[in-house]
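Some notes on the structure that comes next.
A single protein chain has been omitted; all remaining protein chains appear in their positions.
Coming up: subunit A.
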Amino acid sequence: MSSPSTPAVETAGLAKVFGETRAVDGVDLVIPQGVVYGVLGPNGAGKTTTIRMLSTLLTPDGGTARVLGHDVVKEAEAVRSRVSLTGQFASVDEDLTAAENLELLARLLGFSRTQAADRAEELLAAFDLEKAAGRQSKTFSGGMRRRLDIAASLVITPDLLFLDEPTTGLDPRSRNQVWDSVRAMVALGTTILLTTQYLDEADQLADRIAVIDHGKVIAEGTTGELKSSVGTGALHVRLVKAETRPEASRMLTRLLSAPVFQESDPFALSVRTDDSERIAGALGELARAGIAVSDFAFGRPSLDEVFLALTGRPAEDTTADQEEDAA
């Protein structure tokens, strides 16, 4: 058994190879119990593969991983009895109704017929799906399906829940519902490991974040630590004429004393800074120099900017994701 001080997850040199691709290339993580831990990275960074190894669905090719004190290879059964996984793609039976899906899983977990029906009802109520209980889940919206999928992971309350990109593809309202559920679950004592492509999501939910790229952890810390390593804010400017960009870039570099990134959009520039007074002045200078600005915004760093700061290159999609899907 594990005490509360046993880490929820502890990996050392965890690795997984698909053909030529080192999908996960030596991941070291220590995740305490009782927190929401965010694993942040672009498509193909190795997030899903890592989660699948931790939930015993994939066997690691190298390194070790212990989940709640149990080795994921040698004690897979013990791990499975205490964790639950909500994958990136809903793993419910689309031909069955919401209630039947939950009853099916409850029965396969060993609940009696009446216990299973009661549990299904409880979970449907908890995830606001009572009205849809008798509908085939293939008629569900993306948000409902995701909630059903999360409910399906909670038939037995897990000590550790893996959520693989829980809000990818959801509309803002559904996303907020999922976020609320995550906050509620952690408040009630479940440790949550979630992967996301969105810094905003990690920021909203996670106590600590690991940034993964090309199968490696490139940064780890609290959201505050991570953000201060990047700069707390960024100014985005969109110009009316693309040919004014070099001049605008030179001026902003000088006025804000910070490097300017030329974005892939030929009209756009961004600068990492949090000095709002100097920003106001700089925008005025641009106007006086005859450089017309069509749009500007000042906000928190995007995942792209975190990546720029951490790796010196933009976050990019790689093909490794397809291999993850195939696995």
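Operating definition for what follows: contacts are C-beta pairs under 8 Å (C-beta built on N, C-alpha and C of every residue); 3 or more make two chains touch, one makes a residue touch a chain; residues count from 1.
Note that in this section contacts and distances are computed from a predicted model.
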What is the missing chain called in its UniProt entry, if the choices are "Transport permease protein", "Asparagine synthetase A", "Protocatechuate 3,4-dioxygenase subunit alpha" or "NADH-quinone oxidoreductase subunit L"?
"Transport permease protein"
For a quick check of understanding: of A:S181, A:T244 or A:T273, which residue touches the chain that isn't displayed?
A:S181
Considering the whole complex, which of A:L58, A:L163, A:L193 or A:V237 touches the chain not shown?
A:L58
Which residue, A:V27, A:V67, A:V92 or A:L226, contacts the hidden chain when the whole complex is considered?
A:V92
Option touching the unshown chain, where A:S141, A:T157 or A:Q262 are the choices:
A:T157
Just checking the interface: what residues of subunit A touch the absent partner chain?
55-59, 77, 80-81, 83-85, 87, 89-97, 100, 104-105, 107-112, 115, 119, 122-123, 125-127, 136, 151-154, 156-157, 172-173, 176-177, 179-181, 183-188, 190, 200, 204, 297-300, 327
